[in-house]
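Excluded from the complex is one protein chain; the other protein chains are retained at their positions.
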Amino acid sequence: MNRIDRRNILKGGAGAALLATVGAVLPGEAAAQSQPQRGGTLVCAQLSANRRSAGPNNHRHPYFIVDANTKPIWSTPTWVNPQLGVELEIASKLEPADETLAVWDMTLREGVMFHDMTEMTAADATASFEYHRQNAPFARQITKVEQTGKYGVRFTLESGNAEFPYVLAEYNSPIMKAGPLETIGLDGIGTGPYRIVQSDPNRLMVLERFDGYWRKGFPYLDRIEIHNREGQQESALNGLRSGQFDAVLNIDARAAVQLANDPAFDIESSKGGYSFVIQLPKHPGSPWLDKRVRQAFAYAIDREAIVRIAYGGKYGWVSNDSHLMVTDPVFVPRPGGRDVAKAKQLLAEAGYPNGINLGALYWSPQLPEAGRYFQVLQQTVRDAGFTLTLDERPNDGYIQFRTGDNDFAKANFHKFAMTAVGSRNPGISLFRMRGAFVESGHWRGPEHDKYLALYNDAMVTADALKRKAIYAEMQAILHEEVPAILAAGGDTFLVKRKHIRNMPYHPQIWSIRFEEIWRA
Amino acid sequence: MILFLRRLSRRPLTMLGLALVGGHLAVAALAPWITPYDPLRLLEAPLEPPTATFWLGTDELGRDFFSRLLLGGQISIVAAACAGLIAAFGGGLLGLATAFYRGAFDDAVSRIVEMKLSIPAILLVSLFVTGFGQSLGVLILVMGLIYMMGVIRTSRALGMTLMEQGYVKAAKLRGETATAIILREMLPNIADLLTVEFALRTSSALLLVSALSFLGLGISPPTPDWGLMIQSGLQSIRSEPWLILAPALCVSTLVIGINFATEGVADLLGLEAARGATGQ
Partner (left out) sequence: MLIAIARRLALSLVTLFMLAVFVFVATEIMPGDALDVSLSADEIAMIPPERLAQMKRDLGLDRPAHERLGAFLGGVVQLDFGRTLMSKTPVTTIVGYPYRNSLILAAAVLLVAIPFALAIGIAAAVWRGRPIDNIVSTVAVIGYSIPEFVIGTVLVMLFAVTWPIFPATITASTRDPALTLLAASPLAVATVVIGSVAYLARLVRTGMIEALASDFVERLRLTGIPEWRIVFRHALPAAIIPSLTAMALYAAALVSGIVVVELVFAYPGLGQELVRAVTRREVHVVQAIALGSAAIVVALNLLADLAILALDPRTRRA
């Protein structure tokens, strides 16, 4: 294990001279606080719905598995720690080739074995990222990925990106066993601590320990069963109370408060875990084309009420219409609070003096509090003259549903719909508002171009303070332009039985280290 | 009539049924005037226990639960009754028509009835509702069509016996048109049956609407609706059990009331229609 390289992982610097040090805790050290026991099974239910709808052919492919379940099976080049710092994982070295920050060289750890006991090499990494760059939104910035040696890989990016190491920690960045583009990943073979022994599409996944795992001494548990209970928190909690489940991931604040009084359970929480984005489709004829309507909507929402009602007050926070979490140091609060009078005035200026009917806002119970969240929102914008109905869609296939169709001629647009947003580093978070991405509602115009120019600028700016200033400028554009609405967010929780140990929550659910969990 | 009422008064269950239905209808009709608060307003902290100001406490969003409960039946009752009306009226006419015309028309309708009866109601409704969006109109229409099938069966059977009656034969001999015979001679004779069918189909439709709302395919929030209230009440079944018990009790008492009342009245009218009509 190369300690120096791990410590020296880039956090936005250009070249070795600019390397910033991250308070890296080695995974092995974190677990050493108590005497872990080996063996046993963890049966857990998870409520997150972040995946594509799986069928019998692709249900072992990482893209079709819920984000939280990918980490035990596959490893990614880097890992994001609970403080949102990035660390090396199965890359032993990762650095920019030059000051443009557009070319990155990665060296893979040697001797990492796949579940079929073949060694992972650069061939697997290049094949994997060839797939990711064509299929994962954040990896699209990779224009070329090539093998530079048995363990060496070179990434060429569209433009410089100081925060590129974070992209390699995404749940859509696992290293799969090399194969042709059409079939890569379908075998479900990874280098993670657990291998898939049974997979029931959309329902159940059974994992067993992989003895050849590259982190020596891990994992502790012999077996993990993960049951999908997307949108069915009560069913999952009943299973927990009746002893069927040892843990439930992603419960909401209300359930967490109730369960906290029960001596049988532990609640683990993480500040600033999720928020929701409402995409405002800006196709021809849409009222959202008018900036004033978007601004009015932003002023009309009672964000404090959402925090109070959907998150029980102290477990939530007011968001600022960007994808940033409140815990992020670069987060800038939205200036001015709720202003119904101003919202009404803006609406009148936009030609809707008597209010406007927005039709259906589509939502899906991706997280348990979603229903309450959007009902409060619906209710509070009424005061400013916005009428909308709530149309619930099931989680399965929701991603495909809400993204709709980019071709306006086909009249099946992306929807006026919400989706959950997880916590990321600022680069990835702010990149999500680019016009080409459906969450921005295909935002266009000079302000958008300015936003993207600032983003590109930030990505090649080495100085963290200067970058923060650029990020603030970008957020100011969002506050004025309101390409999308992110009203409020909340903490995330998991509940577990007392005998399950070392299962802390992580602001990025897909970065939980299952190999360090043990059973007393 | 007095005799009928006297016989009715000797049937406690029927009286109970009538009282339940009457009570529910009265509440649903008067609800806009008797609800203490706006059912959509976010008034207080969520999940407050019952107090003197909020008789049943507040719901998970801090809305007055009592007001929502009073209003929670309105839409499903109207939707179910419309569906029941379509079913009873449409089914009655179609059933009589098949009995009148017989032959190929009868065969075709009977096939369609059998076919439609074979598709589980919830499947059919969820199919259409998801295809066309959550519109109350589509919901009512599809439910009406589904329940019409059973009514066609019973009214056709009754129509067959009516065709043998002297007055229908006489009307035929007088050369009256088919429409006139069906509407003027036959329809009044199955009015009793259709009333009973209407009530029973309405009660089935009520259960279906609440099931659909529960699944997220029926009435959309924030409209106060019992099915939706049951669904969100699930979350607090341990801490605030009244949030699920009260709406569940409301749906059940209304459906029970309709069934008791219809059964008793049908019995008194000498109709066997009450038997086995709730299946679909």
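The first chain written gets the first letter, and so on, giving A and B; residue counts start at 1 in each chain.
We take it that a contact is a pair of C-beta atoms (placed from the backbone, for glycine too) under 8 Å apart; a residue touches a chain by one contact, two chains touch by 3 or more.
Only a predicted model underlies this, so the values are computations on that prediction, with no experimental measurement involved.
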{"item": "Residue of B:203, B:220 or B:236 touching the missing chain in the full complex", "value": "B:203"}
{"item": "Options A:200, A:449 or A:463, residue touching the unrepresented chain", "value": "A:200"}
{"item": "Chain not shown: contacting residue from B:83, B:162 or B:211", "value": "B:211"}
{"item": "Which of A:236, A:280, A:298 or A:358 contacts the chain that the document leaves out", "value": "A:236"}
{"item": "From B:112, B:157 or B:180, residue that would touch the chain that is not displayed", "value": "B:112"}
{"item": "Where the unshown chain meets chain A, residue by residue", "value": "43, 53-58, 137, 198, 200-204, 225, 227, 229, 232, 235-236, 238-239, 241-244, 393-394, 396-397, 399-401, 403-407, 410, 412, 414, 436-438"}
{"item": "Contacts of chain B with the absent chain, listed as residue ranges", "value": "13, 111-112, 114-124, 126-128, 130-132, 203, 207-208, 210-211, 214-215, 227, 230, 234, 237-238, 244, 248, 251-252, 255-256, 259-260, 263, 275-276, 278-280"}
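Here is the rule we go by: only the chains that are shown with their structure count from here on.
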{"item": "Chain A and chain B: spacing of chain centres that average the CA atoms, whole Å", "value": "46"}
{"item": "Chain B residues within the chain A interface of the complex", "value": "40-42, 45-46, 60-62, 133-134, 216, 220-222, 232, 234-239"}
{"item": "Interface residues, chain A side, partner chain B - complex", "value": "233-234, 254-255, 258, 305, 308-309, 360, 368, 371-372, 375-376, 378-380, 382, 389-392, 394"}
